[in-house]
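The block underneath contains the structure these notes are about, expressed in structure tokens.
Left out: one protein chain. Kept in place: all the others.
Naming follows writing order (A and B), and every chain is counted from residue 1.
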Amino acid sequence: MTKIQELYRLAGELGDGRKEELQERIVKAIYRQAEAISGRVVSRHPGWACDWDRRIDDVVTSRLTGFPLMLLLLGVVFWVTIVGANYPSEILAALLFGLEDPLSFLFDYTGAPQWLCGMAVQGVYRTVAWVVSVMLPPMAIFFPCFTLLEDLGYLPRAAFNLDGLFKRAGTQGKQGLTMCMGFGCNAAGVTACRIIDSPRERLIAILTNNFVPCNGRFPTLIALATLFFAGSLSTSLSFMATAVVTTLVLLGVTVTLLVSYLLSKTLLRGLPSSFVLELPPYRMPQVGRVIVRSIFDRTIFVLGRAVTIAAPAGAVIWLLANNSIGGQNILKGMANFLDLPARFLGLDGYILTAFILGLPANEIVLPILLMGYLAQGTLVEPANFQDLGNLLVAYGWTPVTAFCFMLFSLLHYPCGTTIWTIYKETKSFKWTIAGVLIPLAVAVIVCGLVNFVGRLILN
Amino acid sequence: MGLNNPVQLCVTLVGNPNTGKSTIFNALTGLRQHTGNWPGKTVLTARGVYHYKGREFLLIDLPGTYSLVANSPEERVARDFLFFGHPDATVVVADATCLERNLNLALQVMEITSRVIVCVNLIDEARKKNLNINIAVLARELGVPVVATAARTGQGLDELKDLIYAVACGYITPCPREIGYGHYIEERLQKLLPLIQPYVSERRQARWLALRLLEGDESLLETWANKHLRDDSYD
Partner (left out) sequence: MGFNDGLKSLAELPVRSFAYVVTVGGQGLTRRRLLDLGFVPGTLIEVIRSGPCGDPVAYGVRGTTVALRREAAGEIQVKAAGKGWPGWA
């Protein structure tokens, strides 16, 4: 008999098969000492300290105001982001796109070949300029707002509020926490799923994290909401856009709950596990530091990653858009090929092509789309948001197209980084593929339905 | 170990979730790991290097845990690292506003390693709640150095660095208080200890291992057995 077996045997004998009781005795003994020591060490000053945490929780987690307050907070954060990002975006766009002509001129002046100039300026530079001007301002506002809520201690309360809903969907409130992280970046959201103890529920949370719009998709949604669903007055404009974005996010949450429910009834069957969550005390965030840190650490980091993907992608797309095989423009060929299935989803061939080529990073979907449209060479390049709207309308976009685009963007499939993270976290090809196919199926069904109904109403 | 030892010193940070571990990690290393106010924020083990008094310290931020026995992945990571990693010093970060529950973890850590420093963080929050904590008495009760900090404002961090330096280099030898488990368990421990003792250098660790054995904590024993008993059993 080996020594380890001998040890096991003896320990089992001593334990008398009452492992649970022994455990309890041990934990109890440790706690008794902790209690005794803290009793000797901690003293409460005379004087009554108002228990603010409880008072705040009375409002934040109450039956009456809990959910409305969550909705309000979400709406306010979106509204601040939309309103605040509008002008900086315009200015950045004007500045960066204004540099395009001098850049082209510089290339001509140095005698560089035409294709190099095209690829560098219209491909790489324009894509990067687009990503920066559309993404930077919303991120620079959204990240600090969100970090403030996070540092304050609101997120566990949100998880506490949502747990009842998640329980009905067969999972748990901590999934809500991972979804909050998904707002920043789905890859981060998928990693955050480690806080969920039950493997079944963790997998569900990983597979559904994509339904929260990350920072790559969020600005795209804001841009389109502003373009297509806003009146002409600037205040009503921002409120409408906020309403549209909030509705989309709520839709994402609903889809998350539904898909979680279906998964726990089919592929990942099981009962909801226990939910144990500590609600930490609220802490006053250090506003200044939060703003500086979230801009310099998170915003610049995410933007940097987006740009490093956007730059080469811009070159590739430009090559596709400006080269032909057998007399057929490659990008146009792809778009034509995809046009029929795309029409079924309320999109068009170029949009679907853009989503497919945008797999590495969601933030480059719109630039790809524009390059595809512009490669036809008939229209002026958009210098501002208004031009962009006109351009899209000229290509046959209706509010239904815009809505389907936003829905597809919200639902479709995770970006390359997130897919890789899902693989790393699950260590399973099967679940990684499920993580792509489930959202895709949902996106196809939802967009198909919306398109069908939308056309019925409009006609 | 002495002053001339050129090797990097290894220091681990452990603590309940949400006690400001990451803030302390950032303050010591100058790195900027994101901190947030929700339990489970740090899911990865962060590492950073800092220098103090001419020595190089590798600081390892272990995931936040409530205890060192339960079977969640974070807890296993923290426990295995403390037991098998033999860190030169371990800082237990405790939340001053709920010391009792945090001491529960500190006592468990002290069962594994003696080179412990208890850092009572968020002392400013405790003050706001009219709580007063007697650091000197706490140090005496625990048998290890204790420092009060408010990591967000930087209060107490110099003292913490001093203590880490002293403990890691061996200038201070903490002697943590041993937990008594009562007759029922102690009797059983005494029967197991002689069998484990030969394989474990420290008496403290043997006792801890025997307790886990009694509890039937199999995951730990597998790892331990693989390290120590495998070769031996073929004699």
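Methods note: contacts are C-beta pairs under 8 Å (C-beta built on N, C-alpha and C of every residue); 3 or more make two chains touch, one makes a residue touch a chain.
Quick caveat, the model's predicted, so the values are computed rather than measured.
**Q** Just to verify: which one of A:Q23, A:S104, A:Q286 or A:N336 makes contact with the chain not shown?
**A** A:Q23
**Q** Which of A:G66, A:G123 or A:G216 sits in contact with the chain that's absent?
**A** A:G66
**Q** Can you tell me which of A:F78, A:F275, A:W318 or A:Y350 touches the chain that was removed from the display?
**A** Spelled out, the listed residue whose C-beta touches the missing chain is A:F275.
**Q** Name, in rising order, the residues on chain A that touch the hidden chain in the full complex.
**A** On the side of chain A, residues 20, 23-24, 27-28, 31, 35, 53-54, 57-58, 61-63, 66-67, 160-161, 163-165, 167, 173, 197, 272-280 touch the unshown chain.
**Q** Over the whole complex, note the residues of chain B touching the chain we left out.
**A** Residues 66-67, 69-72, 97-101, 104 of chain B touch the chain absent from view.
Operating definition for what follows: only the chains that are shown with their structure count from here on.
**Q** From the C-alpha centre of chain A to that of chain B, how far is it in Å?
**A** 36
**Q** With touch defined as at the start, can you tell me which chain B residues reach chain A in the complex?
**A** For chain B paired with chain A, touching residues are 17-18, 32, 34-40, 43-44, 67, 72-74, 97, 99-101, 103-104, 106-108, 125, 128-134, 137-138, 141-142, 152, 177, 179-182, 184-185, 188, 191-192, 195-196, 211, 213-216, 221, 225, 229, 232-233.
**Q** For the complex, give me every residue of chain A touching chain B.
**A** So the residues of chain A in touch with chain B come to 2-4, 6-8, 10-12, 14-15, 19, 22-23, 25-27, 29-31, 33-35, 37-38, 40-47, 49, 147, 150-153, 155-156, 159, 174, 177, 191-192, 194-195, 197, 277-278, 280-283, 285-286, 293, 297-298.
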